[in-house]
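Heads up, one of the protein chains got dropped from this complex, but the rest are sitting where they should.
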Amino acid sequence: MGNVLSKDRLLGIVKTVAVPAVVWILMELICRTQAGTSVVANSADVRTFFRNMVSTVAFALAISTNLNCGRMDLSLGAQMYVGTIFGGNIALALNLGGVGVLVLAMLIGGLCGLICGIVFVNLRILPMVLGLGMTLLFECICFSINNQQGVILYGKPGVEILSNSTFIIFVVIALVAVAALLFKYSRFGYRYRAIQGSQKLASDAGINIFSNCVFCYLFGGILVACAGVFTTMYSGSLAPVLGMSSNGYVFRNMFPMVLGAWIGSFSHNAQFGVAMGAICVNLLTLAMSKLGLPLNVQNVLVYSLFLLFIIYNTNKRKFAYNRAKRARIALAKQTKAARQPA
Amino acid sequence: MSQKNELTHDAPKLTLVDRIDIIKNHRLFPVIFPLSMLVVIFLIFIVLTGGRFADTRVLTGVFNQSLIVATMATAVAFIYSTGNIDISVGNVMGLAACLGALAYQVTQSMTVMIVVTMAVGIVLMMFNCVLGLVFNVKSAMVAIVAMSVYGAITSVLVGAEPIGVDFKACKVLEGNFRYIAFVLYFVVCLLAFSRTAIGRKLRFIGGNENCAEQTGINRKKAIATSYIFAGIGVGLAGVFQVLRTGNVAQTIGSGMGMDVMLATVLGGMSIFGGAKSNTFAGFVGAVTVTVLNTGLLMIGVPSTLIQGFRGVFFLILVFLNSERQKTLPSRQQF
Partner (left out) sequence: MKKLLTILLSLMIVIGLAACNNSGSTPSGEGDVSGKSYKIGVVEVMLNDESVIRSKYFKEYIGPKYNVEFMFSEACTDLDSVMKFIENAAVSGCDAILNYYAVGANSEQLALLCQEKGMILVENGGRNAANEEAYKNYTDTYAGGFMADQPDTGRLFREYLEANLDPTVEHNFIVGTGGAYQGNAQQTEISINMLTALQDVYGLKYDKTIQELIESSSPIEATNDKGIAIYCYPGHATAEGWLPGLSAALQTGTYDYVLMSGNVIGNIGTVISEAEAVLNKDITVVGFGSFGDALSNAMHTLDQFGNPTVSMSTVKFTTLVSAMGFAKAYNALTGHNEVNIDTDGAAFTHLFRMNAVTSAAELDEMGSWDKDNDSWVADYSVVDSFLAEKTPGLTAQQFQENIYAVNYESIKARMQ
């Protein structure tokens, strides 16, 4: 039995890793034949890939934290702006270096998440609606308080570590490990999954659904701020925005999150799956950049793939059922044919 | 008499919270509350602007500026009432207006522009609907994809220069045509939603989908009907947009889906749908947002802070208008 289990687990892990590997091979083939280059051709590409991956992993994990409990937090993008801009500027002013930038940004991002969570459990208005209101507020705060200035990381002393591939990999592993520990193996995680099953039953069983929820928001805020720091490191600077445009970050990270949930189902580890999902989507975008596709075309392609994937994912049981039905009919026909006298 | 006193004595006393709950649970509360809030905000701005806010020019301006979002918010009420969400309506409107304007450039006919815009609006909304109904994809997911894809197509179609429609011809139609078309659409929606089986079915589905299906309601047909109504409204909003601006630029409709949702919720509609849904909410919400924007600008609130004020107003009004659950509100919409 133990062998079977470990064999299943091994197979699950292989499947989980196989998906990004297949995507990479596919993209590599397309890039080599169409653009005459590799998807990841040199060390700059490696850094770009890792930096974008850590942002995507962190953001996708943040979305899933609340979304898995039926709460869509639209203010995550705005929390990212507040965390990165304020945390980044404070850390730079205090000469805390790259790690300081990351830590302070995560702290302030967490604070934003905490505020959002406290407001939510007290007002109890619909999460998506609360997200809209908090987005309006956070964007305004971010824009007005610092005299409309964002944060510049390019060229600042001590922040080079944020571009270091080893450090980035360490951050990715740390994020995934912490998230996995929290959501799979901690008391918080058990309660979280109980709430996921039925909020009412969990509450009746004595679980404090409110503190669990606030913690989810807090964790979401920490993660998006982490994503914001690496995004800013790549783009050099981050300027505050208004008009709910920060929502774009939430929407664009839905694909890796959903894809990650599917990949994670092979190994029963959603967090690891999200990391693999992020790798897939980033390989895809990197390949499209190598091919020199217009941004609009890239958008249409990515979202069309997203749509196709959701269609598959939603209907996979139906597809499996139809496959089984066809096999049954074929078997019946075969049996009938075999029983018929020659 | 003494028996009556005894009964009264034994009955539990209603606290203030109970009384508020009773008022909040009244079936007309979702309609009356946002409207009263609108009146209160309006009165506050009249006082703060020294009466200038009551000027007919301001009122006309508020109505004109609310019209496009109000039309779309009225439209999406049909979708929201079933518990589905569509935040792509802004981009649907944009693409419909874009194709309508292109049709005008080819034919130089306003009628063709109107027909094409309306038709595209309906077709695109039906496409979103089909993805949901046939492939069982959650409407919110469809909307996220549709937003980006329609936006990108519009951007490619428009190109560097906005697609022009003779704005003098637009101006002729802008006034009365817009008002009549909106009032007609609004009344039809109001009647269809509150006085016909269409509205009852949609609200029932929003309240409890399984129950609704058990009673013989064809869920797919009802939801398709809701998207058709929404498509008509979104197409109409596209026509209004072209008539107002006289051209279609690349950014048309982007971000408007969120504005529509904000207006709908502010007007007292729940995005989870159900029995308390109404089509009236979108209009009230759109007017409230415009009143806030205009009023705050008139009293001198810096432009960078207006959004923050809007956010706080929004949270307070939604909180006061919503029913406070014992557990946390949540729903798997993705």
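Lettered A and B in written order, each chain numbered from 1.
As a working rule, a contact is a pair of C-beta atoms (placed from the backbone, for glycine too) under 8 Å apart; a residue touches a chain by one contact, two chains touch by 3 or more.
Remember, predicted model here, so these are calculated numbers, not experimental data.
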Chains in view that touch the one left out, judged over the entire complex: A, B
Option from A:33, A:147 or A:166 whose C-beta touches the chain left out: A:147
Among B:156, B:188 or B:224, residue touching the chain not depicted: B:156
Contact partner of the left-out chain, one of A:176, A:242, A:258 or A:307: A:242
Touch list for chain B against the chain that is not drawn: 48, 52, 55, 57-58, 61, 64-65, 68, 155-156, 159-162, 164, 167, 171, 241, 244-247, 249-252, 293-294, 296-309, 312-313, 315-316, 319-320, 324
On chain A, residues whose C-beta touches the chain left out of the figure: 37, 41-45, 47-48, 52, 118-119, 122-124, 143, 147-149, 152, 154-156, 163, 233-237, 239, 242-243, 252, 285-286, 288-290, 292-299
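In this section, only the chains that are shown with their structure count from here on.
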Where chain A and chain B are represented by their mean Cα positions, the distance between them in whole Å: 30
In the complex with chain B, residue positions of chain A that touch it: 67, 69-72, 119-121, 123-130, 132-137, 139-141, 143-144, 148, 199-200, 203, 209-210, 213, 242-245, 247, 251, 254, 258, 296-297, 299-300, 302-304, 306-307, 310-311, 314-315
Chain A contact footprint on chain B (complex, rising order): 85, 131, 135-138, 140-142, 144-145, 147-149, 151-153, 155-156, 255, 258, 261-262, 265, 270-272, 302, 304-305, 307-308, 310-312, 314-315, 318-319, 322, 324-325, 327-334
